[in-house]
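A protein chain is absent from this complex, but the other protein chains hold their places.
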């Protein structure tokens, strides 16, 4: 496979949230991504950049534009974006609209913070990292072990599951 | 993507080992695969069959033949095999030799049992399940976040890492 | 030691909180107490009653009175109460005021939910269950591995640690 590194852009989301024991609230410190890749004993060459650490419900147009521009500017042809699940589809749409030809871009996240016991984070990271290496150019969402083209997916708000949409 | 289920054959390996607190030895009970797919909130249609639960160093030719035959007989065109890492390449070779045209077969395992805290199992499962959905027909090994054609991979015994081999 | 069971009253608190992945909020389902005692391979005879499952900041006088009455009514002479840390001292004071002679009553809780990876819950449960078996009659708080008489302890809100108070 392509020996060039995979670019990983971290934007936060539930994936990276932590529990503040003094206030009982969830908040962000540093990304757990490197620790997760170590746990998975990953040997994929990656280049990690934290663009922001926010809940995707708090993403502004300006934040989203930043993500889009970083994808366009990246030298790598394979990009993985960790992102909150609530507006992941919106960001995927914005990235696709920027028309980054020749790039395979995969967004993923988690329904439960990696820091908590029952997280899907590690599974999703393995999944997305593999999809980004195997898929042809395009923009995709990788959740629930599946992958979806950006324009045929939605998050089912009742179940928290990502599914195909016409 | 293909709506047909992914067939999963469980053969054991470190992936599914457990700790026996009375004897201090590692042993097999039931596969943790379903529990892991639940944790990953996987929505991929799968059909799981436990063929055996053994350490791959204990695999006999007869065991390996069983795996090969099951792959040939399976109606599904995408097959994931969980397997011990020590002889995963041998089994991949045997499966490839049986010439199962039109099938994408991916083998994966773990260096640390899923039942232990620091396991790569969940990451590898997400990885392999994604590779098996995205790759073209052929036999592959998915470890360390990467995937390798069956005939160009080996397990580095010093580091425990899978790498390309000529 | 006393062969009579230890009575355990569950009132909730961070100890038993869980993460709701659809809303991102923390909430209560069932107590994890039995599962924690199983994990600790506890062989202490216990009798568990869930009185309520609330954040101790939401405890009303009526809730607190309920806890006090249950302690007075209990046939057992050793009682463990799991409780939110924020008003644990208030409840200890109310229980002590009800003058339950001959009873050893220990309150404990957790700074991080047991359901999350980095919880002090299991350690505190082992600690409190041991203090309640070893201490003479009285009302105590067991946190941070230590135990304090009810009238000489406070929760330091800056650090989240329980310490002696005059």
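Think of it as A, B and C in the order they're written, each chain with its own count starting at 1.
Quick note on the criterion: a residue touches a chain if its C-beta (ideal position, glycine included) is under 8 Å from a C-beta of that chain, and two chains touch if they have at least 3 such contacts.
Only a predicted model underlies this, so the values are computations on that prediction, with no experimental measurement involved.
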**OP:** Name every shown chain in contact with the chain that has been left out of the document.
**Re:** B, C
Original post:
Which residue from C:10, C:125 or C:141 sits in contact with the chain not drawn here?
Top reply: C:125
Subject >> For chain C, residues in touch with the removed chain >> reply: 1, 36-37, 39-44, 111, 118-120, 122-131, 133-135, 142-147, 160-163
Original post:
Residues on chain B that touch the omitted chain in the whole complex?
Top reply: 14, 19, 21-22, 24, 26, 55, 111-113, 115-118, 157-160
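Going forward, only the chains that are shown with their structure count from here on.
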**OP:** Considering only which chains touch which, label the overall pattern as line, ring, star, complete or other.
**Re:** line
Original post:
Quick one: chain B and chain C, Cα centre-to-centre, how many Å?
Top reply: 45
**OP:** Indicate the whole-number Å distance between the mean C-alpha point of chain A and the mean C-alpha point of chain C.
**Re:** 40
Original post:
What parts of chain A, by residue number, touch at least two of the other chains?
Top reply: 111, 118, 160
